[in-house]
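Removed from the display is one protein chain of the complex; every other protein chain stays in position.
Moving on to subunit A:
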Amino acid sequence: MRFMLLFSRQGKLRLQKWYVPLGDQEKRRLGRELVQTILGRKAKMCSFLEWRDLKVVYKRYASLYFCCAIEEQDNELITLEVIHRYVELLDKYFGSVCELDIIFNFEKAYFILDEFLLGGEAQETSKKSVLKAIEQADQLQEVRAVYLPRPLIPLISQAF
């Protein structure tokens, strides 16, 4: 996988993970263009497209688009499964995940992604193992005991 982008229906970026070395400007430009291209596609169209010299796989879950750019020899259908697995992990972790969870806890989303994929490839195919690792890593975080009045924010993150 070359990169993964999560973005909203309005084109706002919620997560970007790049597995290829590109400059900041370049990343922004690519990201913007790809987001526009995908948002321009109609609902009935297939989840794959050739964009520039890349194969792109995308799927919409509620208000979020999950988009991956894969290599020529990668299997598009299994990439859809990879995306789905990531959504399942987020769902399990946050408990019925929604876009807000990812907005307010973006660093968690990254941590989970980094336990599932490494260098663009899946490092663990067991859902349970990934979640266990995250849980244990979370335990290691030095918790600051602070009163959080707002019940909307998940109580998981209190480290900062």
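Keep this in mind: contacts are C-beta pairs under 8 Å (C-beta built on N, C-alpha and C of every residue); 3 or more make two chains touch, one makes a residue touch a chain; residues count from 1.
One rule holds for everything that comes next: contacts and distances are computed from a predicted model.
S.K.: I notice the complex is incomplete. Of the names "AP-1 complex subunit gamma", "NUP43 protein", "Carbonic anhydrase" or "Auxin-responsive protein", which is the UniProt protein name for the chain that's not shown?
M.R.: Options "AP-1 complex subunit gamma", "NUP43 protein", "Carbonic anhydrase" or "Auxin-responsive protein" considered; the missing chain's recorded name is "AP-1 complex subunit gamma".
S.K.: Could you list which residues of subunit A touch the chain missing from the display?
M.R.: 13-16, 18-19, 21-24, 28, 42, 44-50, 73, 75-78, 80-82, 85, 103-104, 106-107, 110-111, 114-115, 118-119, 121-129, 133, 136-137, 140-142, 153, 157, 159-160
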